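All protein chains of the complex are present and in place, except for one that has been dropped.
And now, chain A:
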Amino acid sequence: MRLEKCWFCSSTIYPGHGIEFVRNDANIFRFCRSKCHKNFKMKRNPRKVKWTKAYRRLLGKDMTQDSTFEFERKRNRPERYDRNIAENTLKAIKKIDKIRSDRASDHIKNRLKTGKIQRQKEARKQLEQDIHLVKAPLALAQDSSLYLPKIKVNVSQTRTEENQPMEG
């Protein structure tokens, strides 16, 4: 039993799912669900379809090269069973997984960093420039903190009675 990768979207195919297509030139295409299968039949290139891993990796949106990927390598020769190795492997898988996912999220974070910095700069600028819309410059001069003034309400008895029909 093996977990395979979907040819189109690169997600893992668990046993009992998906379709495997063998072409006349003996290439095997595995699909995780009919969405990928139908896209393949429409002859779409996964490298151009935005939601696939192939696209994301090609455009550098996801991490492509990392040493954690080298731990997972398909072997064609069976290895003789060794309990110690097996134990170590099982423990290692979890750790490697964690490291890999950390690195992947860091990659994405770094990619988005410049945008974030940009937006912060813009926000700061806007705050500086347009503060007059919410706090009068005079008030700002008096009280340089950005503590916004609270809104006043004229609460008199007669008024409340009049205003009630409108509220309804």
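Things worth noting here:
Convention: contacts are C-beta pairs under 8 Å (C-beta built on N, C-alpha and C of every residue); 3 or more make two chains touch, one makes a residue touch a chain; residues count from 1.
Here, contacts and distances are computed from a predicted model.
Per UniProt, the protein behind the absent chain is "Nucleolar GTP-binding protein 1"; the candidates were "Adaptor related protein complex 2 subunit mu 1b", "Histidine-containing phosphotransfer protein", "Phosphatidate cytidylyltransferase" or "Nucleolar GTP-binding protein 1".
Only one residue from A:Arg23, A:Lys50 or A:Lys94 touches the chain missing from this view: A:Lys94. The hidden chain makes contact, of the residues A:Arg23, A:Lys43 or A:Arg73, with A:Arg73. In the full complex, chain A makes contact with the omitted chain through residues 1-3, 12, 67-68, 71-75, 78-83, 85-86, 88-90, 92-97, 99, 102-103, 106, 113, 117, 120-121, 123-124, 126-127, 130-131, 133-136, 138-140, 143, 145-156, 158-160, 162-163, 166-167.
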